[in-house]
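Below is one structure, written out as structure tokens; the observations come after it.
What you see is the complex with one protein chain gone and the rest in place.
Here is chain A:
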Amino acid sequence: MGAWQTRAEHQYQDLADKTGFSFEQIKNLYQRFQQLSGNEETISRENLDCMPALANNPIRKQIIGAFFDKRNQHQDEVGSCDQIGFEQFLMVMSHFRPPNLRTTDEEKEAMRKEKLRFLFNMHDSDNDGTITLAEYRKVVEELMSKSGEIGQETAKAIADAAMLEVASINVPNMGPEEFYEGITFEHFEEILKGLEMESRMHIRFLDVDTSTMRCGKSQS
């Protein structure tokens, strides 16, 4: 146990530096990782797929996909992997850290960019740097997939209207023959700047002293 601990601490230090979590949080998340992976070294998609809690979530595919998306690892790789280790798991989770009182404005700005990037990657499934109309339509459809029989047309209409809005805000004077390719990251930032991502996109779990938290029930 002693050797394991020192090795773990060493690792943890590494991870803590990379992701910004505290030791407590990393330990808790490691326990959760073990639960999900069935005590293996890596998690595969099946492990996450068969979580019963996620069954009701309309966007579960995107969420699971985000874990396996290499773009979220901040290493300039693209594509997706089939298995992720603990480090990758932590990297994805680090996108949901909240800011604290000591975070400076620049750090908050960087945090916001990071979170928005995460969202952007979730929408931009073909990795081309823009969210096209088709992709956006898919997003809205997925969002409403669990809400009963909605006309597909309504979903398309909403997506179209939203796209139009993005175009109108960012490129207001377009000629009739010009074509708006898709939402780039800058435009994405622009339309969501009112939402204060850095404070909204967070999980409380990672903030409070985790020794009082129980690690939930769902097993794969």
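Operating definition for what follows: contacts are C-beta pairs under 8 Å (C-beta built on N, C-alpha and C of every residue); 3 or more make two chains touch, one makes a residue touch a chain; residues count from 1.
Keep this in mind: contacts and distances are computed from a predicted model.
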UniProt lists the protein of the undisplayed chain, choosing from "Prolactin receptor", "Pyruvate dehydrogenase E1 component subunit alpha", "Mitochondrial import inner membrane translocase subunit" or "Sodium/hydrogen exchanger", as "Sodium/hydrogen exchanger"
Given that one chain is not shown, which residue among A:16, A:59 or A:81 touches it? A:59
Touch list for chain A against the chain that is not drawn: 29, 32, 35-36, 48, 51, 53-54, 56-60, 63, 67, 93, 96, 98, 100-101, 119, 122, 132-134, 139-140, 143-144, 147-151, 153-154, 156-158, 160-169, 171-180, 191-192, 194-195, 199-205, 207-208, 213, 215-218
